[in-house]
Structures are given as structure tokens and as C-alpha cells.
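Removed: one protein chain of the complex. Kept in place: all other protein chains.
The chains carry the letters A, B and C, assigned in the order they are written, with residues numbered from 1 in each.
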Amino acid sequence: MQTADFTALTPLLLLAAAIAAVMLQIALKRSHILTIVLTLAGLIAAMLGVLAVGDMPARQVTPLVTMDRLAFFFIGLILTATAATALLGCRYWEHAVGQCEEYYLLLLVAALGACVLAAAHHFAAFFIGLEILSISLFTLMAFARRRMASVEAGLKYLVLAGISSAFLLFGIALIYADVGSLAFPIWTARLQAAGETVSPLLLIGMGMTVIGVGFKLALVPFHMWTADIYQGAPAPTTAFVATVSKSAMVALLLRLFAPVDFTAEPALFWTLAILAFASMIVGNILALRQDSVKRILAYSSIAHMGYLLVAFLSGGPAAIAATVFYITAYTITVLGAFGVVTVLSRTDADADSMSDFQGLFFSHPWLAGVFMAMLLSLAGIPLTAGFIGKFYAITAGAQGGIWWLIITLVLTSAASLFYYLRIVVAMFSPPLENKTQPPAAGISYSGGLVLTVMTVLLIWVGSAPGPLIDLIGRITQ
Amino acid sequence: MQSFWLIPALPLAGFLILALGGGRLSRGAAAVVGVGSVGLSAVLTFWAVFAFLAARPEQGAFTQNVWQWIAVADLTPAIAFHVDALTLTMMGVITGVGFFIHLYSVGYMAGETGYARFFAYMNLFVSAMLILVMADNLLLLYLGWEGVGLCSYLLIGFWYRDPANGYAARKAFVVTRAGDTAMAIGLFLLFDRLGTLHIQELMQRAVDTWPAASAMPTIAALLLLGGAVGKSAQLPLQTWLPDAMAGPTPVSALIHAATMVTAGVYLIARTHVLFELAPAALTAVAAIGALTLLLAGFSALCQTDIKRVLAYSTISQIGYMFLALGVGAWSAAIFHLVTHAFFKALLFLGAGAVIHALDGEQELSRMGGLRRELPLTFLTFLAGAASLAALPLITAGFYSKDMIIWEAYAAARGSLIWWFAALGGALLTVVYTFRMFFRVFEGPLQTRVHHAPGVSMTLPLVVLAVLSLTAGFVEMPRTLGGVHLFSTFMAGALPMVQLDPAREGHEWFFQVLSAGLVLLALLVSWRLFRRPIAHRAAGADSPLKAALQRWWLAGWGFDWLYDRLFVRPYIFLARINRNDVIDSGIDQIARGAQTLYRTASATQTGRLRTYAASMALGAALVIALAVWS
Amino acid sequence: MTLYSLLFYLLAIIILASTVMAVTRRNLVHAIIYLVVSFFGSAMLFYLLGAPFLAAIEVIIYAGAIMILFLFIVMMIDVDRHKERLFPIRQCLPAIIFGLVYAAVGLMVTFGHSGSKASMPIAVATPNAFGRFVFEHHWLAVEIVSLLLLVALIGALYLGRLKIEKSAAAGKETP
Partner (left out) sequence: MNVPLTHLLTLAGGLFFIGIWCAVTRRNLIMVMLGIEIMLNAAALAFVGASLRWQQMEGQAVALFVLAIAAAEVSVGLALIICIYRRYRTLDPAKVQ
């Protein structure tokens, strides 16, 4: 326990302080606006902390976490996404019946869990972070207690996440039984060295770890929860699940499996490759004829994690950079997309079905424009962040020579255009008769801020990705 | 020349103004922005042509680096322009013809809702098309390529209230996407093998790396050809173009006649070095061209809708261009592209004037006798039809088509087969053109004329008519004095055609023969079609002829064929027989995907226990995979 | 066979049997009581494996707190009204596949692996040493776990709160 340890932990400590402050504030005097201000202040302070210490040399704090550039990058990403979620929630919960201040408290704790995941260097950090995230998430999902779908979503996540983390824990136990250490480098070294003669214990442990990771990333066949939960959970929570929980897990994926040379460990490669393949196919097929926008986004997230895995599986130096870039672009895009959904929603009913979006262009041209930009980015149309991400993924894949996955990626993402364009077409169609547009009041400043920032980032990253690529190149060295 | 970037930027700016402020602009202002931006680009383009002619740049091209986009390893795509003779020609066509079509639209679209939206899409299209031809790397070219596809989709479905239009738009989008996918794979292949997408450098490296006629350039060229075939509506991806006529007529004139559909020709000409390394691919280009020009010609003969006649005629004329490309007659192809842009735009605009006058009537059988009602349209349409039919000496179409027909035989890669195909196509062209012409303008009056075209519509008609007649004089065969202004202009960008010295001497004979045959065909169609249909109806329809007519009317049944090809894997045989498969087209892919979707959705029961069970099952699979793979 | 190993197998049988009994009971109270037995068995096993502190914790937290919590809930909810049908036939196929893979994997681990076949030594981690170890090496983990308990507290409080439910229901009646 040295000063340097604390310096390295600055962002996490600031976040923990914010948690304590918000909790005290709620206990003393409930005030929605005060809670939001405190939450944002804490998040911004933590972001500043990231900026302040982000360039320091990597430091391992206890066996548990390593605060290196990659960790700081992902912590920054997580904090940004959390702040965006909090801002989106601001208007969403304003008219909620009863008390809603706990929402922000839970968001902060969940963000902390995600940060721990991003910096994990040890299996204990892995599952503790994961559990903090899960437990806060299912409360966040069930937060709109008046809505049956919301409570149901929380229940499903509770049971399925419980099962998946039990698998993960048992897997970790088996790995520990075989390796004798819980630190990541030792296990990857072991996996690497063992080659052909790798022990079954280790393989089973690895498989169970993949289950834990696959569940959080919603890879097929662990994708069942996605649609119901995206649809049922309150819109800000969905944005959070789709961004924070995924990016934290991707960070972990990088730490866990990136050092492994896939040629030396074909079992791992094939397991992940088949999951990626199935995710791309099943995700896109499920999205094809959906009528619920939130479900479309859910299924498309399954496919996107498949694409991301293609980048990851390519191996070699470009793989990590491509993966990090992809998840960054994806986070920006999804925050924007769910931002639009949230802005159009109210606490008692989310904007969801295609008819809610029909004619949006005529009632809210700017919102429709933003949503279209986000959808085009998801589809990978040039000049958006999503295109660069996908392009980068394909380039990495081509370097790695995994052509069958690349061809699947290209074909399925061509097919995906169909359902993205369906939403776009609906927005530009004439509005339905005798239908009430969800928000008559207009867009709140906080929601508008998030949407503006995300759109600017989307176009900026899409049109001049140089700085971001350089940054990612620096942190992944 | 530091202002090249303005040429695509101006229409783009126009698009942004119209898209963002469209609702608040008056119709007049929208028209000024829409037409003015393209007009300014046209002025700039012609200024650029003069600058080019005045002082030829080194290496035959201006280049301008506007903006570096990304830099990933070897890949450094930038927004950079490469403007050589080929590009300038294309730019001239796009902005020049584009300007007149925009001007025409002011009158044509006057009564429509979505006026600003129309001009916004049109401006976006012009901008994307300019980017396509000006790009100096294949990635930027691809951006323009997809951009024009998107605009085409939006404009075909412009009247979105009618679901049939939406269907046509989707069909166009999906079918061309099949080609685009091939092209994208081609780009990846080129980048993977040669490490660059910069066109000039790519060509250089291709020559240095690959021996002629080896497998790699052939595969790459064939993949690019796939993209070109889709965009240019050649066999086997031609089915979308006739349906694309659902869009407003100026759209058909601009996108589906003059510019976008010729993008495939441009692509092949632009990458001609690669194609020259792959003789097999070139032969494929020629064969596709020859086959398409004949098949589409036959189909055009039987159409009953004036715009569909023109659509099949466009497919057929682009077939000529492909044939020219395939035999290595590069500048002949581009020359025909230019004259075709003039006369086909003219014909579409003329047809638009007729449709407009008849209040939306498109059926040939309900037209007739319009000669006296619409004299100006009649005259200009005649000029266009003569040029399309390549009437000797006085039309631009004659000079360009004659050049292709002759070089199809005389070029080093030419042969008598190509010549026969080209000549046969030329005869067909005469017949179907004048069939349409006589049906529209001769015979008794069938439908009352509602309103005559205004000046914004007639002015473009006149200008294009003049161009259709005179543009050919810039390039005349040796037998007629040997003017070679166009091919010398092109020489900096495209190689001269290699003529077979043994065949060179026969030129006058072949020309007289083809000109004579064209006149003969004109006479035949005069005899056949001058009189209205009713007079011939009695004895004409032998069963064979009727069947043939039906077959050609349906475009050789390609839609039907694709049904069969794509349906089978997906749908049970019983369902094929029960359903009417004639016009569901490539939708069947979607239907197949739907079946998969339904199967997959059945797993999404919303029931917790199912999910938990599937997780346990998935876990078993993953563990099994990890242990035994 | 030493006394230790005898004890181990005896405990293993008790644990497995009582767990099987627990998961097959239709009466929730019976299931929970069986599970308490199973967790007591686990606690003794922990002791046997040299973790006396964990053994105590297992009894206190698992067999004590958690199971009592379950009992409370069961008492709050009128159990008898909610009899469920067991052994749904449709669940057989997944169960069989999973069971097969599981059995294969289990056999592989038991017989295919050399490293862990050797008998394990006897060792004891005294509570004192264990506490030192945890707070010296895993202080950060302890802090983070404390946050985990915090979030569980907040979540349980929020979700279990009765008052809002009523006001919400009231709100529903007068929209």
C-alpha cells in the first residue's frame, strides 16, 4: 500500500467517493436534481482523474488490478457512457411515481464494477467486478417497478446471469486447480505452453470462462436474454447494458485471451470462432422481421459482438487495436441510438414499436436525422464511426487470414442493411393517423446534449479517425 | 487548378441546404438552389476542360489532395481527385446533361409535392456521381458508387405512397448490391495483394507484380466486372432497370440513362490496365455486352410502356459500350457513352414531355397522333430517335455506334462474331426505336393532350437535340475525312485501339453495308408500324409469335429464372407450385430469410425456463467444443 | 483408508444425498431444511480441507443467514397454495444432452488427468493467518466486495419496498 497505488487508483477512488456522497445526499434530503448534479460531478471528477494519471506507466495494485493505459482508456469510455446514461435518465425519471434517486447510485456502483473489470488482472477481480455489475444491472432493469416488462426483465437477467456466473466461478475454480494461480498472465502462459497436451481441467475451465464472457456479450447460444431485456428494461438502462457492460467485458476479453497465440491453442480459437459465426448469423436473422425497434437493436447487438470477435480473433498486433476501435465506435453509436429511443420515451411506456417511429422525420426532423445517422453507422455506411470500425475489423481479419469469418461478416452485414433501412423508411413515411406522438413537450436539454455529442463524435470518428486510431495505437502497444 | 473540389462540393452544399431547410424554402428558392448548384458545377467543369486543353498537365492529369481520411497500416485513403481526360469527359456529361435535366425538372415536377426533396436527392446524386468519377482511389470511388446507389434507391421510390414504387426501389437496391458485394470483395483482394487502393499506383503495381493472363488479375477483374454488371444493368443483373422506371422521368433520364448506369463502363475503363492483364475477363466483358445488347434489343421490341422501351434500349446501348470495352476499343466505348447520354437523356425527357402532356399516360397503345399536338417535342424526339437508331451521317449516334461496330471486327481482339452481334443489335435498335416513335406520334389521336410543355422543359429538349445531332462530328472515321478530336483527347487517359492491319482495308465496305442495312430496317419499320395496331391485329398473332412476344415482354423471363434459382434452397416445392412465382423476383431470398427468421424466433419464447435450458445446453456445447476441438 | 478419507467420503455422500433430496422436494420448507443439512456438510468438509475460518463462515452465512432468509420468504409467501408439477417431460432432452457431456467431461477429469491424482497433503490455514493473508494481499478485493454488499443492500431495499407499490397502485387508479 503505497502512495503510487493510490495515485494509480485515482479514478476508482473518486468514483467511490461519488458513491458515498450520493448515498449521503439521498439519506439527508431527497432531490432528483441534486442527485444528478452530484452524480455528474463525480463522473466528471473521475474522468479528470483518468486524464491526470492516464499517461503514467502501468502499475499493478495488489494482485487484483493493473492500471495501465488500456485500463484507463476503457475506464474513460465507461465513465463517458455512464454520464450519458445519467443525462438521458434525467428527463426519463423526472415524472416517475415515487423515488428514483437510487437509480443514479446504482449506476455509479455499476460503473465502478465495470471499471474493475476493465482493469482486472486476476480472476478474483474478474468475478467480483462482474457480480457488482450484474447485481446493479438487474436492479436497474427492474427499476421501473410499475411496468411488468421491466420487472420481468430484471428477473430474467437475475436468473440467467446467476447461472452464467456460477459457470464462470466453477470454471475459474477448475483453472485454479490446474494452474495454481489466479493471475491472468500465468494462466495465459500456461495455456500457451501446454499446446497439444493441455490438460482437460484447463480446457473445461476455459470453456466455462467463455460461457461467462459470452453471456455478458450476448453471443449465441447465450443470447436468449438480450431481446427481452433490451425491450423490457427502461430505455436508459438498456443503453447502459448495451454499452458499459459490453465494453467492460470486451476489455476483459482482451486481457484474458489476447495474449494467447491462437495458432498454439486451436481449441480456444475454434470455440470463439464458432460463437462469432453463430452470433453473426443468428443475430441478423432474428432482427430481420422484428417490429420492435428495441428488439432490432438487441439482435443487432448480438451480430455486432460477432463482428467484434472477428476483429479479435484475427490475432496479431492489429487485432487488439481493431477490437478497441470497434467497441469505441459501437459505444458511441448505441448511446446515440438509445438516446433517441429514450428521448422519445416516458417512464410508463417506452417508444418501441415501428409505429412509434413512423413519420418521425416530419414531427422531429433532427431526432430522425440523428437516429438515421446512428442506424447507418450500425449498418456500416461510410463516413460514420461504424464503417471505420467494421473496415478496421475486416482489415485485421484479412491480415489474420480468417476468410470464412470475413465473408460471413460481409454477407451478414449486407443483409443487416435491410432491417436498419426499414426503420429509416418508417421514419420517413408519413405519420400514422390517429396516433399520439410520445413526447409532445420537445427534447430536454440533457437529452439534446447527449445526442449532439454522440452525433458529433460519430461523424468526427467517421470522417477523421486519425486521432482516435493513433490514441488506440499508443495504448495497445 | 485548386478548385476541383468545388465541383462535387457545390451540389453537395445544395443537397444540405435543401435537406435541412427544405420545408422552409419556397418552391422558387428550392429550384434556384437545386438547378443553380449543378449549373455552377457545370460552368466550373467547362472551365476545367479549357484549362486542361490550354495547358496539358504532366502525366495527363490534374491531381488534388483534399483531405486525408484514415491511415491504417498501408491503407491511406484520402479524399483526393485525379482529373484526366476520361474524368473530364464524364464530368462534362454529368454536370452538363445533369444541368439540363435539373432545368427540365423545374417544369416537370412543378405540380408535385416534395419538390425540395426531389432536388435535394438529385443534387446528392450529382455530387456522389462526381465523386465516383473524380476519385483517385478505389475506396473513394466505392463511396461514390454506394452514394449513387442510395440516391437511385431514394429516387426510384420517390413517390413512396405507392407500394409498387417502393418494391421497385428495393429491387434495384438489392440486385445492384449483389454486384457491389462482388466488387467489394474485389477491392479487398486488390488491397490484400497489392497493398494499395490508389488507382494509378494500383495499376502500376499490378503490371509489375502479375504476369499477363495469370489467375490473380483475372479473378480481380472478374470481381470488379461483377460490380460493373450490377450497376450498368448488364446480364445477368439487368432485371432491376426496367422496374426502376417507377421513378419520375427526369430521374430515369439522369440516373438510369445518362450517368449512373454508365458507371460500370467508367469503372472498367478506369481500371483498363488490370483488364488488359486479364484477357479472359475482357472476353467476358465483350460476351456480356454482345449478349445483353441482343437480348435487351429483342425485349425492347415488345414493350408496351414507353419508358420500358427506353429502359431496355439503355441496357442494350450499354451492352454496346461493354462490347467496345471488351475488344479494347476504349475511347469508342466512352464516345458512345457521351453520345448515348445526349440522345437517351433527350429521349427520356421527350417521353417525359409526352407523359406529362397526356397526364401520366405511359402505355404506347394509348398514344398516337401527337405530331401535330406537340410539334416541338415531335421534332426533338425525332432527332433523338434518329441518333439512337444511328441514321447515317447526320446523327451523333451513327458516328459512335459505327465506330464500335467497325472496331468490334477490326480491333486486334475483335472478331466476326462480335461484328454480327453489333450489327444485329443495330438493326433491332432501328426497329424498336421507330416502332415506339410511330406509335407515339403517328396514327389517330388516342388521348387528349392536357398541357403543353413549358419553356423550362423545351429548352433542354432543344439543346440536347442539337447535341444529339452534332456531337458526333468530333470523331469521324477515316473514310469520311478522319476527324479524331475525341480519341486524341482521350489518348492521355486510355490507350488507342489496336487495329488488326489485315482487316483495316475493308472499312468502307463494312460501313456501307451497315449503313445500308440500317436504312433498310428503317424502311421495314415504316412499313410495319406506321399504321395503327388495329389494322394488323387480325392475322398477326400466331401462337408462336404471341408466346415469343410474351417472353420478350417479360425480359426473357430472367425474373422468373431467378425465382427458380434462388427459391429452391429455401422454400418447399409445394409452395413454389402453389404461389405465383412470375413477379416475386429476388424477393424470394427475403422470403427464405423470413423462414429462417421464423424458425429462429420460435426460440425466443420469452419464457425464462426455456432460456435457462438453452443456456445450459449452450454451455454443454461450448464445453464440448473446448475439450474436443 | 485413513480416518480422513473415510470422513471425506462419508461427508460427500451426505452432501450429495441431502442436496438431491432438497432439489426434489415439492414442499419448499423441506427443501430448505435438506439444503441446510447439505451446507452443514460442506462446512465440515471445509474444516477437513484445512479452512476452519471458512467452515465457520459457511455455517454462519450459508446455512445460517441465506437459508433463514429463504425460510422467511417462504413463510411470507403462502407456500401450500403453490404446488408445482415436477419432472416436466419436455425438459428431458436438454437434460440428457447436458448430462451426457457432463458425464463425459467428469470421466475425463477423473481418469484422464495425472497431475491431480496424487493425494492431497494435510494443511490448515488458521483464521489468524488467513485474515492476515486476505488483508495484506487482497485488501482491494475486500473493499470492492464491500461495495458489492452495498449495492445489494440498496437493490434489495428498493425492490422490496412496499410503500411505493401502494402509491403506484393508487396512481394507476387515477391516471
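The rule we apply is simple: a residue touches a chain if its C-beta (ideal position, glycine included) is under 8 Å from a C-beta of that chain, and two chains touch if they have at least 3 such contacts.
Just so you know, these numbers come straight off a predicted model, no measurement behind them.
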**Complete:** Chains in view that the hidden chain touches are A, B, C
**Request:** Can you list, in ascending order, the chain C residues touching the missing chain?
**Result:** 1-2, 4-5, 8-9, 12, 15-16, 19-20, 22-23, 28, 31-32, 35, 38-39, 42, 45-46, 48-51, 53-54, 57-58, 61-62, 65-66, 69-70, 73-74, 76-77, 82, 84-88, 91, 94-95, 98-99, 102, 106, 109-110, 113, 116-123, 125, 129-130, 133-134, 137-138, 141, 145, 148-149, 151-153, 155-160, 162, 165
**Request:** Using the touch rule from the top, list residues of chain B that touch the missing partner.
**Result:** 606-609, 612-613, 616
**Request:** By the contact definition given up top, give the residues of chain A that touch the hidden chain.
**Result:** 123-124, 127-128, 131, 134-135, 138-139, 142, 145, 148, 151-152, 154-155, 158-159, 162-163, 165-167, 169-170, 172-174, 176-177, 180-182, 201
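Quick note on the criterion: only the chains that are shown with their structure count from here on.
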**Item:** Topology of the chain contact graph, where touching chains are joined (line, ring, star, complete, other)
**Value:** complete
**Request:** Could you see whether B-C or A-C has the larger number of C-beta contact pairs?
**Result:** A-C
**Message:** Closest chain to the protein's overall Cα mean, using per-chain Cα means, please.
**Reply:** A
**Asked** For chain A and chain B, what's the span in angstrom between their mean Cα positions?
**Response** 43
**Request:** Could you put a whole-Å number on the gap between the CA centroids of chain B and chain C?
**Result:** 69
**Request:** Measure off the straight-line distance from the CA centroid of chain A to the CA centroid of chain C, and report it in whole Å.
**Result:** 30
**Message:** Two or more other chains touching the same residue: where does that happen in chain C?
**Reply:** 105, 108
**Fill in**
Where chain A touches two or more other chains at once, the residues are 200, 204
**Prompt:** Which bits of chain A are touching chain B when the two form their complex?
**Reply:** 155-156, 159-160, 163-164, 167, 200, 203-204, 206-208, 210-211, 214-215, 220-222, 224-225, 227-228, 266-268, 270-271, 274-275, 282, 285-286, 288-289, 318, 365, 381-383, 388, 391-392, 394-395, 398, 406-407, 410-411, 414-415, 417-418, 425, 428-430, 463-466, 469
**Item:** Contact footprint of chain C on chain B as seen in their complex
**Value:** 609, 613-614, 616-617, 619-621, 623-624, 627
**Message:** Quick check: in the complex, which residue numbers of chain C touch chain B?
**Reply:** 91, 94, 97-98, 101-102, 104-105, 108
